[in-house]
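Provided herewith is a single structure, encoded as structure tokens, for subsequent inquiry.
Heads up, this is only part of the complex; the chains shown haven't been moved.
Think of it as A and B in the order they're written, each chain with its own count starting at 1.
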Amino acid sequence: MSEAASSEQLLLRLEGFEGPLDLLLELARAQKLDLARISILALVEQYLAVIEGARAVRLELAADWLVMAAWLAWLKSRLLLPAGSPEADEGERAADVLASRLAVLEGLRAAALWLGARTLLGRDVFARGAPESFVEIDRSRFRLDMPSLLAAYLGALRRVQQAARYQPAPLTIWSVQDALGRLERLLGSLPDWVSLEQFLPEHLGQPEERRAALASTLLASLEMARDGVLWLRQEQPFGPVLVGRANGGTASTETG
Amino acid sequence: MEEEPLPDVRPAAPAEAEPSEMALRLAEALIFASAEPVPMRALGQILPEGEEVEVVLAALARRYAGRGVELVSVAGGMQFRTAPDLGPSLRKVIQQPRRLPRVAMETLAIIAYHQPMTRPEIEALRGTNLSQETLDVLLEAGLIAPQGRKEAPGRPTLWGTTSHFLAAFGLASLSELPRREDLLASPPTPT
């Protein structure tokens, strides 16, 4: 078979090759030589011939084919130089690199063949088709540990505390009823006109509590004034409200 | 080393013809490798000419009798199955404990610290309703149990933790629970 003819055949099968190295490997094998002793120059020329042929028939070639062709053309130019020049040495080294890359690939191809020739599970031998599982998943239990118990307890306490903080602080409310009682009790010992504030209970802490008690006492005094138990007097707007005993002192007799 | 030392134990089936070793091996391999039970018809197709499917299966079943794996006839055909008596030894139970829901954990903690207590007392402490579901989860897990009834109107059930609760949390006794004061060592100071 002539070299041209074999190139023709390769051209027809070009699409079947896995990239330029694959083709080079095939060409090298066609030389029927140990890969260590193949003629890189011959290989290069064959490759370039195939690419030329592909171009001639306008075969779409992927970029890596053309990149390899360009590199091989460069390599060829170096290999054709008389030995001894730096450029020629460069070419020799590049040829060695190419040869060793092909050798590695050849080794891997042999490994792939070796693997393919193994007794293959699913092709030559078969494993159990209906495996049985003895594994049971038990999800009935709970993961319990002290930290989460305590964290939950603290969480609950804190939440309850927080809820409590939103409630208005329990005020000591001096109700109108309380004020009525106190007014009636103190009215008997009243010497003369006395400021309404004198009737406020002792031990009032918060200012709000004091204001609330003042309001209750005022309401109580207004009620008692309406009933005629006492008189109220105010000299000027926002001035002190003065309380005086009504004539007759019925208040003390009424409350008994 | 002795190999199959007792030919007299394995009674050579008398009248019935012994199937060929190849037929036996093929049936064995096919039933082994099939994902589904192997119908008689499929066995007939693969067995060498002149082999009776029933005879081959009977011989195969005899081979596996008493072994760790048995040949059984199920709907649709023949199948190998693990000998039933080995199930318990081979069973591997994988515990995948769940997390106790937060509400349940809170309720459990409250009961642990304040037991015995009634459901309304739990609700008062948590400041919210206690769902029956939560109570059921704790009951089913064996973490709480009724501990008598409160001498109060309606005689509500008193709840307390169980000894399983102690075991689950690695406590020797309830007194090993950290003291409340220690838990609240630095209370959020209300300003």
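What to note about this one:
One rule holds for everything that comes next: contacts are C-beta pairs under 8 Å (C-beta built on N, C-alpha and C of every residue); 3 or more make two chains touch, one makes a residue touch a chain.
Computed from a prediction, not measured in an experiment: that's the story for all the values here.
Copy numbers of the protein chains across the entire complex in this file follow the formula A x1, B x2, with one of each shown.
Note that in this section only the chains that are shown with their structure count from here on.
If each chain is reduced to the centroid of its CA atoms, chain A and chain B end up 35 Å from each other. The residues of chain A lying in touch with chain B in their complex are 126-130, 132, 134-139, 141-146, 148-150, 152-161, 163, 165.
Chain contact summary for the complex, chain B toward chain A: residues 29, 32-36, 79-82, 87, 90-100, 102, 105-106, 108-110, 112-113, 125-127, 141, 143, 168-170, 178, 183-184, 188, 190.
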